[in-house]
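As you look at this complex, bear in mind that one protein chain is not there, while each of the others sits in place.
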Amino acid sequence: MKILTTVKKVVDVELNIHVENGAILEKGLQYVINAWDENGVEAAVQLKESHKAETTLVSLGSGDNTDIIRKCYAMGIDNAIHIDDPALEKADSPTFARVLQKVYEAGEYDLVITGKQAQDTDAGQAGIMLAEFLNIPCVSNVIKIQVTDDANIQVSRLGDAGTEVVDVTLPAVITVSDSINEPRLPAMRGIMMAKKKKINVMDLAGLGTSFAEVGGTAPKSEIVEFLPTEKRKGGQKFEGDPAEITAKVVDLLVNEAKVL
Amino acid sequence: MSPLFMTLLLVVGLGIFARTMYQRILLLTALEPADRFNRIKDRLKNLVVIAIGQKRLVGRKKERASGIMHALIFWGFCILLIRSITLYGEGYVHGFQLPLLGESSILGYLYIALKDIMEGVVLIMVIWAFYRRLVVKPPRLHNTWEAYLVLGMIGVLMISDLLYDGARFNLIAFHGNPGNLHYFNNPTFGHEFIWTPVTILAGNVISGFSTVGMERVMGLMFWIHIITQLTFLNILPLGKHFHVITSLPNVFLKSLDYPHDKIKLLDLEDESVWEEETLGVNHLYQLNWKQGLDLYTCTECGRCKEVCPTYVTDKPLNLHDFNDTLKAELYANADNLIQRAKLAKTLTGDAEADAKTKEKMAVFKPEKALVGEVIALDTLWACTTCRACEQVCPVTIEQVPRIIAMRQGQTLMQGEYPQELNTAFKGLERNGNPWGIGYDKRADWAEGLDVKLMADHPEAEYLLWVGCAGSFDDRTQKVSKALVKILKAADVDFAILGTEEKCTGDFARRAGNEMMYQMMATENIEVLNGYNVKKIIAACPHCLNTLRHDYPQLGGHYEVFHHSDFINQLIAGGKIRVKKSLAGTLTYHDPCYLGRYNEIYDAPRSVLNTLASQGLNELPRHGTESFCCGAGGGRMWMEETIGTRINVERSREIVAEKAETVAVGCPFCLTMIEDGMKELNKDEEIKTRDIAELVAEHLA
Partner (left out) sequence: MTNILVVADIKQGELKGSTAELLSKARALGADTAVVAVGSQVKDLAPQLAAAGSDTQYIVDDPALEIFSAKPFSEAVVKAAGEFNADMVWFGFSETGKAAAPRVAVQLEAACATEIIDVTIDGDTVQIIRPAIANKVQQKVKVNASKLVAVVRAGAFEADPEVTGKENVITLDPPEKDTAARVKELISDASGEIDLTDADIVVSVGRGAKDQTGVDMVKALADDLAAGFGSSRAMVDAGLMAHNKQVGQTGKIVAPSLYIAVGISGAIQHLAGMNGSKVILAVNKDPEAPIFNVADFGIVGDLFDVVPLLKEEIKKIRA
């Protein structure tokens, strides 16, 4: 079985993000591996261990992704491709999916595993769109993968009504939830040894395509500007008659926060 | 007496002994190198004070009685060694005397008097030791047949020598000295036996024999003594009584770094170390020879486990078993290790030739994995690195550096470390703090306090090192704020690094993650040196210890003060004035990294004494004997699922002392003890406060 798994480098969500004049202030930001992709890598490595799968990682985006790719190597990934092209900085989900399609077609994979969404956009579209473009099945929000035979897997996904169990014929795309596994801790040794492993870096031309071909020049939507999120109303704390304040808080939860 | 028989005994006895020792020393030389032959003067001082002076045996109040017992046996033995030489001489020369200690000198007389009394004293101590082991049974003692055998042999040595002398005295005094036995007789100092009351007593006990009987007793006792002594010598290296031979060298060769051998600064850039698993201690042969000697020397006295916070809370780490297991493994693999070391010496540095040698060396790898099979993972990770064990060890065995080196192997090479640590490591890597909170919020606590940033005020005299807890933890932020209030009241010219500060890397290093530590340390040192920082005030003993003892290895040299020390100086110098108005019973919990690691015991006490209207009440375990809160050595970031909780054990002690306020000087201790008090439902009655908070509240 050949598995393709994707990783994206995203802004660290632990940091305060400042927006000025419609743009995110880059100063002080740092970038880390997308947490859901880490689950995807772990899922791929587990399949490698249990079913001798060959795992290839692809990372899209411009800039140096060596650090996160090395970590994935240390986790057990066999090969890594980095599509490093400045044009991708402004790409939307369908464009990313088209690039992934090119990578997929160049490698003939049986299974694609992606995180269910990226922490920076929270869009959750690229994986599903990739499957649509390839016209292969896709199951999203997966929490369990079992290999049935060479051509079939069984996955469980979290749906609205509960856990849905789905038999999937390969090739297929699955997007994974963070409850699928606990990503392993790569030993420092693995990370250091990964320094020797090659990362296949190429731009879109190297992949045999262009930004226009993957739809990048005519995006279906584009971000016009960023807005700061309204600051959390610094905690409303209520003291007094328990019955009264409890009723008040429940009302706020229902009508203001809208979480009940 | 009989030169032939004596020669035979000596050849056999010393021959076997020499062979055993050769094997033992050969095994040590097969281990990794360690430089322990510098600063001879300091080493001699340790030898005299700790080994010969028996400092840690008689110096501890709690163990004073048994300490004195051991010291008397030890000193008695030293004195009797000289006597033994005389006896061996007697085997060849009738009336053999040592130069200077013969009958012509007062020294000779003083010596026999001393020897006589010490034999009696040692005998009484042996009887007491038997009584302790059989009747009193202190829990720390590990009762083995070996202990009784050795005690018995010591008893036999004393009795045989006393009876030999007693019989000799009887023959000379009451039987007309038939064999023309030699004895001291100097016109000035008199007859030998005037000086030996115990001998005379022994003589009395056997006074009933006839002349022939008495001669036989004397001969018999002589040979029993010689044979027992040679047997004793050969038994020593086989078990825990090897310490009789090794403890003096072990103390002499002990690390002179304070507080123990510094954690090795590993070269992580060298690729071969990663390939060959030479970082940390992954295999038996990666122990250094001094660590091997430590294992030889462990006496299994159990002092280490008795003070160990993990052992008393039922965790699997039992230090004397730890040592014993490693020692057994060392002996079991002795031949392999020696063969391997021989091959290692033939390594040329030429990759091709070495590859073959390395292949051969691999054959001699011990079968069992050092960690995981010989030493269980739970055992290795239980240690809080509190150093209580090292502080009490009479023979200066260094447990903590060995444990950390073994953790390095696990963290760096095997990736086998408690899962929970990963969150903390990840937080460190990304945001420079173990919680992983955005680094950009590091200075948020200081908002509105008018605290200058180093970036705006680089000429500040002092850098206030806030630490992660002081920056991010809601509870510890109050300590940071209190400290700022004090420094401002004293007009101290200080600044903080703000978002430029990162975790010092203390817990990462002690959890064996040297890579993460070096990442933190080099970045911090770059910032600190960039501002040309000279003096640092730290409110966290872990930060203090790392800045003070670890950073110099990487080129960071600073004068670092703990805030309690600094506040003490401010009070003493009249820079701040405090009211002696802290009411209620006050006690103080010594943080391990402040006390045992940095010997700061007095400053916090002096500060607290100026505040407390009723003075300071000491806990039963205080000062060098303080009991860990359970958070050191990375334990703060791991689950404590085995046994009972260390912080609760400590909190119980505080509760039992009826304290109303317990002062601490460490954010980890603050959290752990406060949690312990909550666990015991005592958090309302007993307040856990940092020294800075107490001072800030009582500023005049």
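Some observations on this one:
Letters A and B mark the chains in the order given here, with residues in each chain numbered from 1 onward.
Basically, a contact is a pair of C-beta atoms (placed from the backbone, for glycine too) under 8 Å apart; a residue touches a chain by one contact, two chains touch by 3 or more.
None of these values were measured; they are calculated from a predicted model.
Touch with the chain omitted from the figure is made, among B:108, B:436, B:467 or B:556, by B:436. As for the chain not pictured, it touches chain A at residues 11, 13, 16-17, 19, 22, 24, 93-94, 119-125, 128-129, 132-133, 136-141, 143, 154, 156-169, 172, 177-179, 218-229, 232-233, 235-239, 242-243, 245-247, 249-250, 252-254, 257-260. Summarising the interface, chain B meets the missing chain with residues 420, 423-424, 434-437, 469, 472-475, 637-639, 641, 645, 671, 675, 678-679.
Everything below uses one rule, namely that only the chains that are shown with their structure count from here on.
The touching residues of chain B, counted against chain A in their complex, run 268, 271, 274-275, 277, 279, 411-417, 419, 422, 425, 430-431, 436-441, 499, 513, 515. The touching residues of chain A, when paired with chain B in their complex, are 12, 14-16, 28, 30, 32, 182, 184-190, 192-193, 195-196.
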